[in-house]
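Quick one: the structure is below, questions incoming.
A protein chain is absent from this complex, but the other protein chains hold their places.
As written, the chain order gives the labels A and B, with residue 1 at the start of each chain.
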Amino acid sequence: MTSLRLTAAEIARAIQGRVEGDAAVIITGLAPIDQARPGDLTFVAQPRYLSYLDKTPAAAVLVDANYSASLANAVLIRVANPYFAFLQIAKNFFHPAPSFIGMHPTAIIGGNVRLGENLMIGPHVVIAPDCEIGDNVCIGALSYLGRGVKLGHRVVLFPQVHVAHGVRLGNDVIIQSGAVIGSDGFGYVKHEGAYHKIPHLGAVVLEDGVEIGANCTIDRGTFGETRIRRGTKLDNLVHLAHNVEVGEHTVIAAQTGVSGSTKIGNRVTIAGNAGLVGHIEIGDDVTIGARAGVSKSIPAGLTVWGYLAREHTLARREEAAQRRLPELLKRVRALEKALAQIAPETLAKINDSEA
Amino acid sequence: MTSLRLTAAEIARAIQGRVEGDAAVIITGLAPIDQARPGDLTFVAQPRYLSYLDKTPAAAVLVDANYSASLANAVLIRVANPYFAFLQIAKNFFHPAPSFIGMHPTAIIGGNVRLGENLMIGPHVVIAPDCEIGDNVCIGALSYLGRGVKLGHRVVLFPQVHVAHGVRLGNDVIIQSGAVIGSDGFGYVKHEGAYHKIPHLGAVVLEDGVEIGANCTIDRGTFGETRIRRGTKLDNLVHLAHNVEVGEHTVIAAQTGVSGSTKIGNRVTIAGNAGLVGHIEIGDDVTIGARAGVSKSIPAGLTVWGYLAREHTLARREEAAQRRLPELLKRVRALEKALAQIAPETLAKINDSEA
Partner (left out) sequence: MTSLRLTAAEIARAIQGRVEGDAAVIITGLAPIDQARPGDLTFVAQPRYLSYLDKTPAAAVLVDANYSASLANAVLIRVANPYFAFLQIAKNFFHPAPSFIGMHPTAIIGGNVRLGENLMIGPHVVIAPDCEIGDNVCIGALSYLGRGVKLGHRVVLFPQVHVAHGVRLGNDVIIQSGAVIGSDGFGYVKHEGAYHKIPHLGAVVLEDGVEIGANCTIDRGTFGETRIRRGTKLDNLVHLAHNVEVGEHTVIAAQTGVSGSTKIGNRVTIAGNAGLVGHIEIGDDVTIGARAGVSKSIPAGLTVWGYLAREHTLARREEAAQRRLPELLKRVRALEKALAQIAPETLAKINDSEA
């Protein structure tokens, strides 16, 4: 974090806030309210954190404009959405200094590459021929762009990212280190007992605002595209197979895998380590629980979970019943004994006739 | 994809096909039949796609030699195996142009490295001393070969691959970006409360035709080898621990993990995100379902699935029964009430005696 000194007044101005108390107090850092130290700016976004207000050593606290707090030790800055305002301050003032600036002389730029304005291209970056890079793009050290890659404006590739040939990224895309965008899909045709690789001639398209976590793998389409629509975010180690489509403003948590040609809707939430088979459709606004195994299409709006994913109230009921299974076995044994006493031959006869 | 122009006659010649219609029609691209556009070559491999034949705008269609189609709009090319022929055309004529050719001057080649003929070694590649590289090998940018690595002929390492010291690759091996071949195994000996790393002195051997997906990790043997036999294919993010052996022509889908010293047979199919414990044996021709947890050896030919993997008809029956568990609880409750009415004291007495 750069070492910054801002006054409460300067901060309030940046976020359309209103200061209560000493507007000249100096802010030097950021922290959540349970960890704040002297000099920090902090915030209260939920009522349960209000109790921290009296004892925080923070220099200033962002609070809801309508919050009726009497003045505590700290300076208050009233604002419409304290958490969002806090993030704006973090983003605009406390971002870490870049590790390298400008175009590093060890970067290799192939022929016929169109470069935008104001780029940061780190050491040992490799950009193959025929790429197009927008403005204000940052390409971290040791990253690789294959032939014909297109990046929009304000794209951030962290170091050691792989963007394979023909992949297209929109504006404001962020890719964490180690992610591989555009690997060949897992497609083979069996011929005389051996698997023969299907050439993967398709592409990957990541639309505006897509973010990809560390060490994710996103395969290119066999033909056609693997596509992630705008605003969608992937956590680390997520795998998307060839020709998968993910809608807008969807989030996919770490270690989830999606098999080939599956289509995921808009505003879907997928928790960690879920698995989706290929060739299914997940409707808009679906929620998929952690470690769920999804083998069928899911209509819009549903929440599913479980090893064999199903509607979550069903799943919960089955899970509760499963907890009672050992007890149930005992109860059935007792019933059998009771019947054996009441009508010694009836149950035996029925069992015989069904054997 | 390179921009190519081929006639139907040229294509037919390359795959021993027979043209019906205008053999001079120009082909400029490839696509599956439901996505084909004017100028494309496409194919029909399954009867359910025959209905597309009348309406496809494709320039030519590969069809089965024995297929009794009357001539549609498109030129037909009759061939023994249309899909396989299509892939041959893709592989031979429509492959993307390489991003870099020849040996890049920024590649670092250690001492005593034996280089074959006709190599492509990309920018910023690092090859440690004592390596041996066969002919027609492509090593993508920013890849690393440790000391004493051996690569056969026609090996393709995509950019940013890691092949650690002493690893040996046969001919025609393909490794996608970010894969790590030859990391140290996860082996420690506990001594006075702390874990001490077991030195990993073994190797990894990938035989002819093995393909490894993006960001896979394959640990070296503690002693001896981790080995994948010829023709076997791994999808992305697969983990093989130290001393695992995988047979020939086996496929392992994404995010599967195999623990130490487990042996997997020939022609095995393992679906995505399965997990195998260590020190077991999976017989030839076994099929393991997606997300299956395999804790015991499996005899040849079996199909297993489930969180606690078992023979799939058993697993299916248990899963179906589980769906009925909430209903079963109700039925047992009803039986208990009925017995309480018929013979009020019998069940109570049995339950007392078992408590």
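Following the convention adopted for this analysis, a residue touches a chain if its C-beta (ideal position, glycine included) is under 8 Å from a C-beta of that chain, and two chains touch if they have at least 3 such contacts.
Please read these numbers as outputs of a predicted model, since none were measured by experiment.
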Contact partner of the left-out chain, one of B:7, B:99 or B:160: B:160
Given A:16, A:51, A:112 or A:351, the one touching the chain that is not displayed: A:351
Residue among B:100, B:144 or B:158 that touches the chain left out of view: B:144
Selected residue (touches chain absent from view) among B:55, B:95 or B:197: B:197
Subunit B residues touching the omitted chain (full complex): 106, 108, 110, 124, 126, 128-129, 142, 144, 146-147, 160, 162, 164-166, 178, 180, 183-184, 186, 188-189, 191, 193-199, 201, 215, 217, 219, 222-224, 237, 239, 241, 255, 257, 259, 273, 275, 277, 293, 295, 307-308, 317-318, 320-322, 324-325, 328, 330-332, 334-335, 337-339, 341-342
Absent-chain interface as seen on subunit A, which is shown: 1, 30-32, 35, 81, 83-84, 87, 90-91, 94-100, 104, 106, 122-124, 140-142, 158-160, 174, 176-178, 209, 211, 213-215, 231, 233, 235-237, 249, 251, 253-255, 272-273, 290-291, 307, 319, 322-323, 325-326, 328-329, 332, 335-336, 339, 342-343, 346-347, 350-351, 354
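As a convention for this text, only the chains that are shown with their structure count from here on.
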Cα-centroid distance, subunit A relative to subunit B, in whole angstrom: 25
